[in-house]
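Here the structure comes first, spelled out in structure tokens, and everything after it is commentary.
Shown here: the complex without one of its protein chains, the others still in place.
Showing chain A:
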């Protein structure tokens, strides 16, 4: 993939201002997504992965969440590149749902319970493409077909509560894709679903993305899902990207102790009997995620890190290049290959 990125986040810093205090939920991240590429943002609660996606969509709580620094350069369908950070709300509204599609975790909360599925899917077509109601509904039939909802015409007249969780998420994907966006932002889109339904939705998203050559920013806490869907991964911890690179390379040879710890602490199917026999424990990461309001000096992971030394506690390590496309924010990355 040599084409120019459609999304290029540089030094993004997003802060929350509450009761006179300022907390940096995202603290200087860089990330680029090319057409046809899926980049996963992975991390635990409070790592800043969702705040990053909300920053790109400019959907932060007004006056509380503020983009404090950095730029988010996005190339729209018209081929022009804009910095989303400086756009006005009206211009942003032209982009959301049109150039950028969005899928969230809870399909029940992202669908409006009092409108039919057909009305909601055709809404963005009516707004952005100025289609009439009937044309909108016709287009919605095609979209529902596309996302694998059987009996599309009948489904259009139904309300969200009449659909199963998996069907609802298919409907929100249809909504997101209605205007042929060049970028799809999916924030934990399969987290609320059962595994057999998750497998269906991941399969669907992957084939739609390939077919349309969209860029995709996929936010998740699930490393298995990352391996399944993404080309590249950025691992976040306490508001920063600590490791980034191609998924297969990062998962095979992680170069940051946090990534290593996460991969090891995940129970793997079919390995437990052997562990039980040998009396081994799951290799957990000790301690807990630090509060963003009270981060330690230096590397935020140092207090939980078995590799930490004094230098780690003095200054935040820079993202060091492991190679051209793989980076680690660890001063000892050369020594810690797993």
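We adopt the following convention: a residue touches a chain if its C-beta (ideal position, glycine included) is under 8 Å from a C-beta of that chain, and two chains touch if they have at least 3 such contacts; residues count from 1.
In this text, contacts and distances are computed from a predicted model.
**Student:** Leaving aside the chains on screen, match the unshown one to its UniProt name from "Cell division topological specificity factor", "Cysteine desulfurase", "3-oxoacyl-[acyl-carrier-protein] reductase" or "ABC transporter ATP-binding protein".
**Tutor:** UniProt protein name of the non-displayed chain: "ABC transporter ATP-binding protein".
**Student:** Out of A:15, A:29, A:51 or A:223, point to the residue that touches the absent chain in the complete complex.
**Tutor:** The single option touching the absent chain is A:223.
**Student:** Among A:156, A:183, A:208 or A:247, exactly one should touch the missing chain; which is it?
**Tutor:** Checking the options A:156, A:183, A:208 or A:247, the one contacting the hidden chain is A:247.
**Student:** With the missing chain put back, one of A:32, A:127 or A:289 would touch it. Which one?
**Tutor:** A:289
**Student:** I'm checking contacts with the chain that's been left out. Which of A:59, A:108, A:141 or A:275 qualifies?
**Tutor:** A:275
**Student:** Tell me where the left-out chain touches chain A, residue by residue.
**Tutor:** Counting over the whole complex, chain A touches the hidden chain at residues 44-45, 164-167, 194-200, 202-203, 221-228, 247-248, 251-252, 261-263, 265-273, 275-276, 281-286, 288-289.
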